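Worksheet for the structure shown next.
The complex appears here minus one protein chain, its other protein chains still in place.
Letters A and B mark the chains in the order given here, with residues in each chain numbered from 1 onward.
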Amino acid sequence: MNSRLLRWQRAVGWLALVLVALDVYFVFFYAPTEKYMGDVQRLMYYHVATAWNAYLAFGLALVFSILYLWRRDERFDRWAVSAVEVGVVFTTLVLITGPLWARPVWNAWWKWDDPRLTSTLILWFIYIAYLILRASIEGPRGKRIAAVFAVIGFVDVPIVHFSVQWWSSFHPQVISSQGVNMTGEMVFTLAYTSFAFMALFFYLLLLRANVERIKAETERLEERLSAD
Amino acid sequence: MALIGPNGAGKTTLLRIIAQLTRPDEGRATLFPDEPAMRRRSHARRALGVLMEGSYLYEGMTVEENLRFYGSMFSLADLERRIDEGLARVDLAGVRHRPVATLSKGMRRRLALLRAVLHRPRLLLLDEPFDGLDRRSVDMVQQWLAELAAQRCTLIMISHDLSWVAPLCRRVCLLERGQLVQSWKEDEIPARLWTEGYGPWLGRGRR
Partner (left out) sequence: MKSFVRASWAVAEKDLRIQFRLKSLLLSMVVFALLIQVLLHFSFQANPAALEQMAAGLLWLPVFLSTLLGIGRLMAIEEPEENWEGLWLTPADPGAVFMGKMLGSLALVALVESVSVPLFFILFNPPVPQSFPLLLVTLLLGTWGYVSLASFFSVMARMSRLGDLLLPILLFPVSIPLLLGVVRLTQMALFPTMPGQEGLWLAVLIAYDVLFTLLPVLTFEYLLEV
């Protein structure tokens, strides 16, 4: 199991490196400059790509948490916490690229009436809470309780999204109901960037899961040593 | 049955595993394996009585209120009668309306025991039931446990003082460092055990 995981990790790592490196070309050269916002708009690709992958991360965390509660296999918990951690990193990136993009365009770092940014912030808080919760209760009980929180948190995510949206509406509808407001090249760049970042996401996930596995094995060995 | 052994032998852990309060690292403990109805947790709970380190009593309520509460939680019929009889049996009828916080240690133990058997469990798990009790309370509890045992209730008790459990046991299990070292049935129990303790049998680990 261990060597297989490590092999996957290395393979995906190289793939991610290649894809992300190539992505620089797409984002900065292939995609056209946006009419109104200028080159700053290129941040959008990273912003949206990391946002989607963050949602993927938390979705995976939900699945692993449910599996852990059902089967009590520690491996599921390891995958869950890894997914959440990488998800939080990605969400942090979203929260950083958002204002960086917003400042030149709207002349303000943060706009409270931008629902997507606000719900992303709340999302960030929810999963930070998961990490703190899991870290502050020892043993399998901590993993169990954190898993329950992951389920409740994820169920809350769509509710937060919609309620914040109904509260106010401001986010530029990049992909709106009338169709995509972007050129073909932009769409492709966005799709490609999302895919590249997904590779990056899986690499980080595998990396983190491996760390957890090694930690768990170390603990088990320590226990056995101290018992004798 | 008595579980005996030195500190850290794992007696409490074993009892907690039987009570389904702790998960074992390996293997499983099943209660009443021959009865399929017992797989439902609520059924199994009804058959189980537990008295361990915590008394499961609420200090802010009176003796009677505590018993009534657990009576409701166990959905007991004829609760009044059971409480009346029970209180009389452990000689707590006089303090019926006193808050638990005001009771002495011996009284609390007796009340905790009453609470544990109020629903007439078939299996009673006791961790050091006589600990810290005065002579009178010890006698009362011993008598009551003997009655319960006679009424087809299985008792598993942990005690570090063998003299307390001696009259009640049909089987004794000696544990040491998480393993069963020796087990005696009623007629095999050596007299030496009661007088000299289990010392001579330690160190003979067997899987």
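To be clear about the criterion, contacts are C-beta pairs under 8 Å (C-beta built on N, C-alpha and C of every residue); 3 or more make two chains touch, one makes a residue touch a chain.
Since the model is a prediction, treat every value here as computed from it, not as a measurement.
Asker: Out of B:M73, B:A88 or B:A146, point to the residue that touches the absent chain in the complete complex.
Answerer: Within the whole complex, the residue contacting the unshown chain is B:M73.
Asker: May I ask which residue of A:V63, A:V151, A:M198 or A:A216 touches the chain that does not appear here?
Answerer: That would be A:V151, which touches the missing chain.
Asker: Which one touches the absent chain: A:L56, A:V88 or A:V164?
Answerer: Hidden-chain contact among the options goes to A:V164.
Asker: Give me the subunit A residues in contact with the hidden chain, please.
Answerer: 69, 122, 125-126, 128-129, 132-133, 136-137, 141-142, 144-145, 147-149, 151-153, 155-156, 159-160, 162-164, 166-167
Asker: For the chain that got dropped from the picture, name the residues of subunit B it touches.
Answerer: 19, 21-22, 41-43, 45-46, 48, 50, 52-61, 65, 69-70, 72-75
Rule of thumb we're sticking to: only the chains that are shown with their structure count from here on.
Asker: Taking the mean of the CA coordinates per chain, how far is subunit A from subunit B in Å?
Answerer: 51
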